[in-house]
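This is the structure I have questions about; it appears just below.
The complex is shown incomplete by one protein chain, all other protein chains being positioned as in the whole.
The block that comes next holds chain A.
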Amino acid sequence: MARTLINLPRNPKRGEVIEIRTLIQHGMETGYRPGPNGVTQQRDIIRSFTCLFNNEEVFRAELHQAIAANPFLEFSMLVTESGILAFTWSGDNGFEQTETRALTVA
């Protein structure tokens, strides 16, 4: 399990636009670099990130080789009600991780 950091405002108001920040530990190996033995290392990156709010997609991103290790993503969302946010990162070599956070409207 990769470590993640997810930052949400604590008690947002209804109708407020909030900023969500996510950070995940991942090497993002490009597939272009030679390893210590001179052989090109296999690509191992996160390909996509999605954020669902009450099972409805609110944000999606495609990630590519040029993105740095431990990718940091920041996006905004309009808060309409309380609910559950599910963040999913998936990528090469069957990498898939989902984290959930509860969002409570003040």
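In the analysis below, a residue touches a chain if its C-beta (ideal position, glycine included) is under 8 Å from a C-beta of that chain, and two chains touch if they have at least 3 such contacts; residues count from 1.
Here is the rule we use: contacts and distances are computed from a predicted model.
Selecting from "Carbohydrate ABC transporter membrane protein 1, CUT1 family", "Tyrosinase copper-binding domain-containing protein", "Cation acetate symporter" or "L-cysteine S-thiosulfotransferase subunit SoxA", the unshown chain of this assembly corresponds to "L-cysteine S-thiosulfotransferase subunit SoxA" (UniProt protein name). For chain A, the list of residues touching the undisplayed chain reads 3-7, 21, 23-25, 27-28, 68-70, 72.
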